[in-house]
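Encoded as structure tokens, here's the structure I'll be asking about.
Shown here: the complex without one of its protein chains, the others still in place.
Which chain is which? They are A, B and C, in the order written, and residues in each are numbered from 1.
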Amino acid sequence: MIFFLIIGFSIVANDTPNDAGGSILITTYNIPEGTQKIELYRLAKGDTIYEEAGLIPPRGECEDVSVVDGVEYLYRVRAITEDTFYVAETKEFISSSPQWFNRTRITVLLFFILFGGVVLVYIELAKKNPKGLFIRKLPALDAIDEAVGRSTEMGKPVLFVPGLEGITDAGTLASITILEKVGKRVAEYGSRVIHPNFDPIVMTTAQETLKTAFSEAGRPDAFNKDDVFYLTYEQFGFAAGVDGIMLREKPGAIFLQGYFYAESLILAETGYSIGAIQIAGTNATTQLPFFVAACDYVLLGEEMFAASAYISREPRLLGSIKGSDLAKLAILCLIGAGVIFGTFAVIANNAGNPSYLGIFNRVLDFIARGNG
Amino acid sequence: MSISTSIWIWIAALLTLMIYSFLYKDNPFYRLAEHIFMGLSLGYTLVILWYDYIIPRIYQPLFFSPHQWSLIFPILLGMMTFGIFSKKYNWLIKYPLAFYVSAFAAIQIPVMLRSWILKQVEASFLTPDKFSSVFNSINAILIFVGLVTTLIYFYFSKKREHGFGAAATVGIVFIMVAFGAAFGYTVMARISLLIGRMQFLIQDWLGIM
Amino acid sequence: MKKRVPLLITFITGFIVIVSFFVPHRPFGALETETLIWYSIILGFTLLIGVDSLVRLHTRQIRRKKKGWWYSIVFFAGFFYCLTIGIISLIRTPNPFQPGTVFFYGYETILIPLQSTMFALLAFFVASASYRAFRARNLDATLLLITAVIVMIGRVPAGHKLWTRLPGIANWVFDVLQMGPMRGIMIGVALGAVAMSLRLILGIERTYLS
Partner (left out) sequence: MGFWQRLLQLDRKWIFLGIAIVVIIPLIKPLGLPIKPTKPVQDLFNYIDTLGPQSDAIFLVCDFDPSLMPELMPMIQSILRHCLTKGVPVILHGGLYPAYIGIAKMAIDEVAAEFPEKKSGEDYVFLGFIPGVTAVILAIGIDIASTFKTDYYGVPIDSLPMMYGIKNYSDISLVVDISGSSSPESWLMYGQERYSVNVGLGCTAVSAPSYYAFLQSGQFVGMMGGMKGAAEYEELLARKGYPAGKRPATTGMDSQSFAHLLIILLVILGNIGYFVVRRAERKAGMERRKR
């Protein structure tokens, strides 16, 4: 057998990092000119013959996923050109093993622990002293009382649309908290709330919520379960149905709170045309523009979460808002410090000292690693 | 100009017109098309469910080797959702719901942290290469200011006073510009869909052009 | 029992999924995919609830002979038609969505036009809403409408005809002006979602159990 061991063409085998085992990472360097394919062979400790282990793609890197954890191997590659072939081998035995921690995800873990910790601490603090946490008041919240009041004066009902998402959506959950507040006001004023539904589970939850709200306002008898009903499971069918309700019942106040899709604009337009006060809120960022343009008050994305915390004064919601705020503050500080340090590093680099720029890039790399 | 002779194109065209008749007013033709649509899409959902869920995820792994008997648990949990139909066993649905809600939440956490937060923070760092020309520098600073003031706008646990309030005001200006851009693009997409339907009616059905 | 066990399920599931994201070692790494499979199976069942709700609604319409009840018959006709051709195609071919099957034919000639027409109705509504509801009622809405107008005009050939710079400005709005706030909104919404997920897993958030 004739083969060439050329200087430069080499192979490195390592246990694939951050995996569940059963894989060895093979990297080849300085692949000879004109290579058509690279064959991989492997020798298990104790065996005498190299067995075939597949081909290496032209990039020169691959994972051998047919290995057994704990068994030690030697590797050999053959780079085959038109008229000859070149060989490279590993010198030391290598084995694969599973890892207990995926290091490429360390930034995610760090951020998760910090953020989660802050949220939990603030939830506890809020439990002890719910008045102690300040949350800015949102104009849309004052409007709730006004809207319900005005529609009662006019002898018109209130319409509450909870969006098209299921109970797992953060927007739907916030919507239920807001519904509680609206329900209480409606009960106090002796008005009526109509609540059409898209999702059957959201419907049962809304029924329970309104029932509680009415009893807490001291008017359990005024609650009519049939006002919370199931409409349809089809997007435009739902929009047409709600439109029909708007035109027939002429509600004085309309709440569009939850996750909406393309039908948002149909609902908001019809609501505007019947002259109702419209208070919208959604975490669907694509639909926010239509609400802003056509409704009187809008809770923009995260404002919805803040609003539900403000209304309920529930520690779990207050704590989360405070936690999110601190995370935002941390992000602001981080990128702010980045600007200052980065400017300094570039100046230092231009003055002939590249070490600070190196640190800057390493920090960036560390944050980026969360995406590995 | 040659009007189509294919019966299927005629059916499609008539259904299209029946839906559009809603623009004049709600009428029996629209109602008819709407209910055909709802019925068909429900049937379609069931066929997808069968083909995409039940066969590959339940039937095949359960009845062909290697049998994955552990799948019996999610199936049982899934069946408990039917508890919603009975007053007495209504509470049964809470078990699958608990699993479902929690799995969704837990899968969502790393995704959100990685691509919605960390990735965006990383992209927001001002690196030297963003200042390659005067125009690029101004743009980089505008993007940076847009992000910072937006974050300040969404900061809820501080009173809006002085500089902080001013920054939040700048933030809402940026937010509204972003919404305007999204608005424009969405309108564009809706019109495109209408053009597509009109092209069908004019070209494929009526044969004009 | 009726509340404790679900909370326990919530916690264990959430804990396992999160740990398996960081720990590739057995048994965690493999548990992530397993949970996903379980999740998708249960998702299928929750979809069935929606199907059932709709079928019930229309059965009730017919039984009570409510106004327009015969539309519900049309609904069932469409439903069973689609189901039948679906089943026929499922028996005959491995993939009923393959062109050539009866199911695909019905899908292509009836469902596709209906679906796209329904969606295209929005073009009309967007026009009427621009006239009747999109108002510059305050500074926010004014800014929004002005940007929208620039983008709408800048992104079509007519914009180039009006002023050659317009397309460039519209692109600049995208590349620069909207980038910062979009990132900020994404970060905010994501923080809210993570906080809620955490509350759910730890059993602090129980609204869904009521």
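Just so it is clear, contacts are C-beta pairs under 8 Å (C-beta built on N, C-alpha and C of every residue); 3 or more make two chains touch, one makes a residue touch a chain.
Just so you know, these numbers come straight off a predicted model, no measurement behind them.
If you put the hidden chain back, the residue from B:86, B:132 or B:199 that touches it is B:199.
Which of B:32, B:48 or B:145 touches the hidden chain is settled by the complete complex: it is B:48.
Among the residues C:61, C:178 or C:207, only C:178 touches the chain that is left out of the figure.
Contacts to the hidden chain, counted on subunit B, fall at residues 23-24, 48, 51-52, 56, 115, 120, 123, 181-182, 185-189, 191-199, 202, 208-209.
For subunit C, the residues touching the absent chain in the complete assembly are 95, 97-99, 104, 107-108, 111-112, 115-116, 118-119, 123-124, 126-128, 130-132, 134-137, 145, 148-149, 152-153, 155-161, 167, 171, 174-175, 178-179, 182-183.
To be clear about the criterion, only the chains that are shown with their structure count from here on.
Two chain pairs, A-B and A-C, are weighed by contacting C-beta pairs, with A-C ahead.
Greatest centre-to-centre distance from subunit C is found for A, with centres as Cα means.
A separation of 4 Å divides the Cα centre of subunit B from that of subunit C. With centres taken as mean Cα positions, subunit C sits 15 Å from subunit A. Among the residues of subunit C, those in touch with two or more other chains are 18, 21, 46, 49, 51, 54, 118-119, 121-122, 126, 140-141, 144-145, 148, 182, 185-189, 191, 193-194, 196, 198, 208. Residues of subunit B in contact with at least two other chains: 34, 37-38, 41-42, 84, 97, 100-101, 104-105, 109-110, 113, 117, 121, 124, 144, 147-148, 151, 154, 175-176, 179-180, 182-183.
Of all the residues in subunit A, the ones that touch subunit B in their complex are 105, 107-108, 111-112, 133-136, 167-168, 200-201, 204, 232-234, 236-237, 240, 244, 285-286, 288-290, 292-293, 300-303, 306, 321-322, 325, 328-329, 331-332, 334-336, 338-339, 342, 346, 357, 364, 367-368, 370-371. Considering their complex, residues 2-3, 5-7, 9-11, 13-18, 21, 34-49, 51-52, 54-55, 68, 71-72, 74-83, 86-87, 90, 95-97, 103, 105-107, 109-124, 126, 140-141, 143-152, 155-156, 170, 173-191, 193-194, 196-198, 200-201, 208-209 of subunit C touch subunit B. Across the complex, subunit C is touched by residues 8, 11-13, 15-16, 19-20, 22-23, 31-47, 49-51, 53-54, 57-58, 70-71, 73-75, 77-79, 81-82, 84-85, 91, 94-110, 112-113, 116-117, 120-121, 123-124, 139, 142-151, 153-154, 171-185, 187-188, 190-191, 193-194, 196-197, 200 of subunit B.
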